[in-house]
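Below you'll find the structure, written out as structure tokens, and then a few comments.
The complex appears here minus one protein chain, its other protein chains still in place.
Note that the chains are named A and B in the order they appear, and that numbering of residues resets to 1 at the start of each chain.
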Amino acid sequence: VKDELEGRSDAPRAAQIVGFEPCGLVTLLTDFGTSDTFVGVMKGVLWGRSRRLRAAIDLTHAIAAQDVEDAALHLAEARPWFPAGTVHVAVVDPGVGSSRAILAALDGGHLFLAPDNGLLTPVLGAGARVWRVDPARFGLTPPSRTFHGRDVFAPVAAALVDGCDPSSVGLRAEKWQVLPMTAPQPLGAGRVRGQIRRVDRFGNLISNLDADGLERLRGELAKAPRAQFQVRVGEVYAPLVDTYADAAKGAPLALLNSSGWVEVAVRDGDAARLLGVSRGAPIVLEPVP
Amino acid sequence: VKDELEGRSDAPRAAQIVGFEPCGLVTLLTDFGTSDTFVGVMKGVLWGRSRRLRAAIDLTHAIAAQDVEDAALHLAEARPWFPAGTVHVAVVDPGVGSSRAILAALDGGHLFLAPDNGLLTPVLGAGARVWRVDPARFGLTPPSRTFHGRDVFAPVAAALVDGCDPSSVGLRAEKWQVLPMTAPQPLGAGRVRGQIRRVDRFGNLISNLDADGLERLRGELAKAPRAQFQVRVGEVYAPLVDTYADAAKGAPLALLNSSGWVEVAVRDGDAARLLGVSRGAPIVLEPVP
Partner (left out) sequence: VKDELEGRSDAPRAAQIVGFEPCGLVTLLTDFGTSDTFVGVMKGVLWGRSRRLRAAIDLTHAIAAQDVEDAALHLAEARPWFPAGTVHVAVVDPGVGSSRAILAALDGGHLFLAPDNGLLTPVLGAGARVWRVDPARFGLTPPSRTFHGRDVFAPVAAALVDGCDPSSVGLRAEKWQVLPMTAPQPLGAGRVRGQIRRVDRFGNLISNLDADGLERLRGELAKAPRAQFQVRVGEVYAPLVDTYADAAKGAPLALLNSSGWVEVAVRDGDAARLLGVSRGAPIVLEPVP
């Protein structure tokens, strides 16, 4: 409660009351691509302003233009592999130049900067503390109307890396945009319907079904706790296996991938192309009959 | 005059008489792409030779093969966002292996290394001091005939980052190649004709018309100082607005972009594709009738 009150009262630079200890790392996730100098320029601002920056690490800059949901999923998958104290900067921002806020959010020792458009939905838990960045506090008014990544995100991230208290960046936010993430639909009898959410560079199809969901399915099958599972996607059935090498070359398979999601692949092949399946396609996970 | 004489007299390692204080940052801009190891190898040389390097920052490596003008524009747009003391390495070099010189140029506290092919045209002001790099002074003869980025640019940049005086890299240059940058043509009555110089990753069309030019147009319209402006490009008219969000979805618009250039965009769309316009296309900026 005390923290919340202080957050609301907007005390400037209270001594790290919110418990963020920067570790010198910044991640960058944008839809800027790498053909232009946008990303390099953000790094120029970061390195020019920060004295304690150790590395500015690209997560990806290939998010499809303004695809906030895909950005959110990538950020959520990457975050567990960075140490506490990392500042994550995510700029996929269809509303740049409008009145949408920029959020600074603290969750589990990680600090996130992103537009208030739902991008942070999967990374913010119940205990997250969130502020609206006030560029004026950083002497950043009026910023360019089209490149807040350079003019607001990067300088604020540099300040946070160098020890600026998150609670001093602006007023505490009590509400923020939340993306409606499509949830799996239980179908009963150990079956569930999900959706392909991403296609990776290898053509692997990543669904919104996860390890916990699979455990629940097994629970529904009390009489057959050792049941094998399969997924149906497009026109094919793919057995749920442990690893790519468990399938024959060219054969479809499903597995729990390295981020904990059910993924459909083709051994040594491009599943998206070979199965004719793309993002948004339905997928059903079920026991092998 | 003293500086010039000393530059010509080629005194080795005079004590920073030219006023370059390296900050540990290097930028890299090439047409090498990132599929091969060219860029990584340059970084290997930089990090292997320099003890004071803090970061080697990619501006872009996606310049179309040997497109010197586009490289020049990208470098000019990026430079203001880096601190003084940065060493900018730009290698777009159709003449590699010929007798063209490699220039080291100091302007406004920034150090530039580039082939003498006009690449530095927009970043060098009247006060720039320029030297021709003599690889022999760095023990770099004879370098590979096809990869000067690795064999000359990177080792010289590493030396400059570590405190080598720019005036010691070679003889002072009094002349260097200058690109004929296409200038806007005034048409009178508050009208000007320009050109699309770049298309960015979002399909936005960046012209050679800038904020100063717009101010001059307003000056021509003494009777209508509050005139609204529009641009004509391809088959459409686009109103000059403040920000993307001022246009309806799918509507064309023009604005002063984050680097100070007049840019034509389509709200939430790809202007180059939707308007059928590409680099080199004419654009007219004029008051709304």
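In this text, a residue touches a chain if its C-beta (ideal position, glycine included) is under 8 Å from a C-beta of that chain, and two chains touch if they have at least 3 such contacts.
Everything numeric here is computed off the predicted structure, so don't read it as measured data.
Enquirer: One chain is left out of this view; which of A:46, A:104 or A:255 touches it in the full complex?
Expert: Of all options in A:46, A:104 or A:255, contact with the hidden chain holds for A:255.
Enquirer: Decide which residue listed in A:51, A:201 or A:223 touches the omitted chain of the complex.
Expert: A:201
Enquirer: Out of B:74, B:110, B:150 or B:197, point to the residue that touches the absent chain in the complete complex.
Expert: B:150
Enquirer: For chain B, enumerate the residues touching the unshown chain of the complex.
Expert: 32-37, 39-41, 43-45, 47-48, 55-56, 65-66, 94-98, 144-147, 150-151
Enquirer: Just the residue numbers, please: which parts of chain A touch the chain that's not shown?
Expert: Answer for chain A: residues 23, 25, 27, 29, 34, 54-55, 57-62, 74, 77-78, 81-83, 86, 200-202, 242-246, 255, 257-258, 268, 270 touch the chain left out.
Everything below uses one rule, namely that only the chains that are shown with their structure count from here on.
Enquirer: What is the distance in Å between the mean C-alpha positions of chain A and chain B?
Expert: Computed value for the inter-centroid distance: 34 Å.
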